[in-house]
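First, the structure itself, so that you have it in front of you.
For this view, one protein chain was removed and the others were kept in their places.
Let's look at chain A:
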Amino acid sequence: MTVIFYVPRDSGALALGADKVARFLQAEIDTRNLDARIVRNGSRGMYWLEPMVEVDTPNGRIAYGPVKASDVAALLDNGMAEGGVHPLWLGLTDHHPFLAKQTRLTFARCGITDPVSLEDYRAHDGLKGLENALKLTPAEIVAQVTESGLRGRGGAGFPTGIKWKTVLETTGSQKYIVCNADEGDSGTFADRMIMEGDPFVLIEGMTIAGIAVGATKGYIYTRSEYPHAIAVMNEALQIAREGGVLGPSVLGSAYAFDIEVRVGAGAYVCGEETALLESLEGRRGIVRAKPPLPAHKGLFGKPTVINNVISLASVPVILDKGAPFYKDFGMGRSRGTIPLQIAGNVKYGGLFEAAFGLTLGEIVDDIGGGTATGRPVKAVQVGGPLGAYFPRELFDTPFDYEAFAAKDGLIGHAGLVVFDDSVDMLKQARFAMEFCAIESCGKCTPCRIGSTRGVEVVDRLSANIEPDKQIEVLTDLCNTMKFGSLCALGGFTPYPVMSALTHFPEDFRPAPIAVAAE
């Protein structure tokens, strides 16, 4: 029987040498005349073990990692083809504690299947959600999504079903489904992993959305920084067309739907939904004032659903297993699962999908294993560059939209960036302002000018020029930005700045000696 090896094609694995491992493995297969083939899967999301090679055995898949190209021959000598033991041997992949503790709904197939095999996708419950959707009326599909409690995973946490309902009830000669795959937040990579590891689930989710609201055309707007995701997505779209999933008759039904990938050009603000629509239309990525809502007047002025990749990719499992199944996970008003992205200075970095409600401490200390450097954790930035820095004192905060808001933070796209005690929070505050200045679309003064002023103020603080006054000015600036900005770029930059100032005041004060010296 042909042995199947898995070597991920996920960017994270590629960045750590997966292509070379695959080349060496293929060469060994050839020289040793093994009856074996290599599947280039997505990543399971355990990046400290990438490149992680797996082999199919009668007992299940056995993993090895992190594998270097130079390990390949020795691995085969030790019987890797039969799951043989070697220092890099990790045992049954599914039993690995990092995976066994997860609840993988959205990421159920990621890392398991061949991302560009529609047969594999079907064999692992793919397209069941779409098949069910085709038996329902559009209003019933929307009701399922509403009932599931799914909220937008792009950051704002708006109920997905309600957004769809608005588009369903708006008339238009043409409607659009736009997938926000601009994933610009530092510390996030869930969208990328889905596009590279299970692109059909996104295609399926968008198609269900199209049927639900009466849209026939979808766009995936992603970033130029993601060349591999773009390539896999385009390959999968072509296969979906050939397989009759997309096209004039979705799975043989009367519905038509097709999708096109569009690529941004290096502007963080284009992740903001209205700037994204401007960009798709071929203009500068300037944020639009709302109303009108994109649901009423979106892409080319037509009713448009715009959702994050993970929101859309969570829809198939909801339509497959039912809204109550999905809703059963989670806490409070945060229902279902959330793919946590544990990143930065952390021992076990990667993607961990779990029901809402884990505490920050459980995520960082227990799952993440503390810092990679082995030093104490000082701060965790949650929710990307516009998210707050959390100190250890707030590690009891449960991962939940409302609980984070109550602590002056946000969960955003669920990225967590861990910092050890060598981090200078004043420098991080400066970076937050600098990033806002670089990426501002320029429409509002508080964001455009305020952020530049913010950098200057922090610089004066570093130079110990009238520190009390600078802190006052910085606080004022943050207030003006918070209340005077049109979108969350200017409006939320105060979160990282003020959280750094509030929780780490010592970093904003010159050492007492320096004060005495003045």
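Keep in mind that, in the parts below, a contact is a pair of C-beta atoms (placed from the backbone, for glycine too) under 8 Å apart; a residue touches a chain by one contact, two chains touch by 3 or more; residues count from 1.
The rule is short, and it goes like this: contacts and distances are computed from a predicted model.
Peer 1: Which listed name, "NADH:flavin oxidoreductase", "Lactate utilization protein B/C", "Formate dehydrogenase gamma subunit" or "Carnitine transport ATP-binding protein OpuCA", is the one UniProt assigns to the chain that has been left out?
Peer 2: "Formate dehydrogenase gamma subunit"
Peer 1: Would you indicate which residue among A:Tyr121, A:Tyr226, A:Phe356 or A:Tyr495 is in contact with the undisplayed chain?
Peer 2: Once the missing chain is taken into account, the touching residue is A:Tyr226.
Peer 1: Looking at A:Arg192, A:Arg288 or A:Lys443, which makes contact with the chain not pictured?
Peer 2: A:Arg192
Peer 1: Of the residues A:Gly285, A:Pro303, A:Pro316 or A:Pro494, which one touches the chain left out of the display?
Peer 2: For the chain that is not drawn, the touching residue is A:Gly285.
Peer 1: From the list A:Ile62, A:Ala343 or A:Leu360, which touches the chain that is not on show?
Peer 2: Answer from the full complex: A:Ala343 touches the omitted chain.
Peer 1: For chain A, which residues reach the chain that was dropped from this view?
Peer 2: Interface residues of chain A facing the absent chain: 11-12, 14-16, 47-48, 50, 183-189, 191-192, 224-229, 262-268, 279-285, 300, 341-346, 349-351, 372, 381, 385, 415, 417-420, 423, 428, 431, 435, 438-439.
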